[in-house]
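Read through the structure below, which is laid out as structure tokens, and then see the notes.
All protein chains of the complex are present and in place, except for one that has been dropped.
By letter and in written order, the chains are A and B; residue numbering begins at 1 in each of them.
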Amino acid sequence: MDKLLKLNFFELFSIEPVFNINLEQIQNNMRELQKQYHPDKYSNQAIEVANQSLILSSYINEAYRTLASPLLRALYLLKLRGVEIDLVHETKFSHAFLLEQIEVREAIDDARDNQDFDQLLAIENELQAKEQKLVQQVNELFTSDKLELIIEPIKQLSFYVKLQQLVASSIAEI
Amino acid sequence: MISATEAAASRVQAFLSKRGKGIGLRLGVKTTGCSGLAYKLEFVDSSNSDDEMFESNGIKIFVDQKSLKYLDGTVLDYTKEGLQEGFKFTNPNVKDECGCGESFTV
Partner (left out) sequence: MALLQIAEPEMSGVPHQRNIAIGIDLGTTNSIVATVKSGEAVVLSDQDGKNLIPSVVNYGEDTVIVGRAAQKLRVTDPANTIVSVKRFMGRSFADLDPEITYPYKFVKQASHIQINTRQGIKDSVQVSADILKSLKALATDSLGEEAVGAVITVPAYFDDAQRIATKHAAELAGLNVLRLLNEPTAAAIAYGLDSKQEGIFLVYDLGGGTFDVSILRLNKGVFEVLAVSGDTHLGGDDFDHRLFCYILQKSNLSQLSDEDTALLLVKSREVKEQFSIKEKVALNVVLSNKKIVNILITRVEFEEIVHNLVQKTMLPVKKALRDAKLSKDDISEIIMVGGSTRLLPIRQAVREFFAKEPLTSINPDEVVAIGASIQANVLVGNTKDDWLLLDVTPLSLGVETMGGLTEKIIPRNSPIPVARAQEFTTYKDGQTAMTIHVVQGEREMVADCRSLARFTLRGIPPMVAGQPRIRITYQIDADGLLTVSAKEMSTGIISQIEVKPSYGLSGDEIQSMLAESIDNADKDMQMRFYQEAVVDAKALIDSIEKAIIQDSDLLLDGEMDKISHVSMQLKVKIARIVDDYTEATTQIKNLTNQLNDVSNNFASRRMNQAISASLKGKNVSQVLTENE
């Protein structure tokens, strides 16, 4: 089992290290891997083996989460190619973009304060549409290998993902 | 000849239909330790070439040749004892039985 931990996420799922992947395929691969390595399959075995399966099963889940999310997948692919993006610092965005961010945040807060579930869903749908456009753009840039242009849309993408997380936790709160 | 009481047969039928597959019941013995033998009671999905098949009260009972020697004449029953419920073998070949009824000598 140790060997599998040395594989990168694409290798673990036996797929090509590209941005445009087949989600259904990685879902199936995840299930097949878990069928083999989930701790439930080792519940009667020695503690060392059980612990190893815990680590590997967690690694499979983490790989799946990374590959299934366009943002995490893009960052991971870049990292494999030696490019690390610092999402927290060096944020240079247009005035319009920042203004939009603030507006969406306020809209989310309002909807949460009003316990308006449907409004939160509506905001989430809009965010998803914008995320989808950026994902398209990132995909094209990966395909044409224009990595020097890719950082900007990825950073924007990370903002839309953050906003969606905010919607999700607001929904959980109401 | 192996047979099942009506009570045992109807339980087996109920278990088989609940399980959704299977053609009958396997009775067998296996060695444990030195001269000890133990009963084996399993569902059957497909029979083996050396199986003998008995029909009793509407169920099919499969026994392999080796086991038959030790089981011939056995009646399978389903009983309740206190809070327990389950199958019980009445086997005329048995000389000695361990307290738990799962292993025996012939």
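By our rule, a residue touches a chain if its C-beta (ideal position, glycine included) is under 8 Å from a C-beta of that chain, and two chains touch if they have at least 3 such contacts.
Predicted model, so just to flag it, every value in this text is computed and none were measured.
Summary of contacts with the chain left out: across A:I55, A:I85 or A:I151, the touching residue is A:I55.
If you put the hidden chain back, the residue from A:L7, A:L80 or A:L121 that touches it is A:L121. Residues 28, 31, 34-35, 38-41, 43-44, 54-55, 57-59, 61-62, 64-65, 117, 121, 124, 165, 168-169, 171-174 of chain A touch the missing chain (whole complex, contact as defined above). Touching residues on chain B toward the chain that is not drawn are 1, 11-12, 14-15, 18-20, 25-26, 28, 30-36, 38-45, 52, 65-66, 68-69, 72-73, 79, 81-89, 98-103, 105.
Assume only the chains that are shown with their structure count from here on.
Note on chain placement: the centre of chain A and the centre of chain B lie 56 Å apart, centres being C-alpha means.
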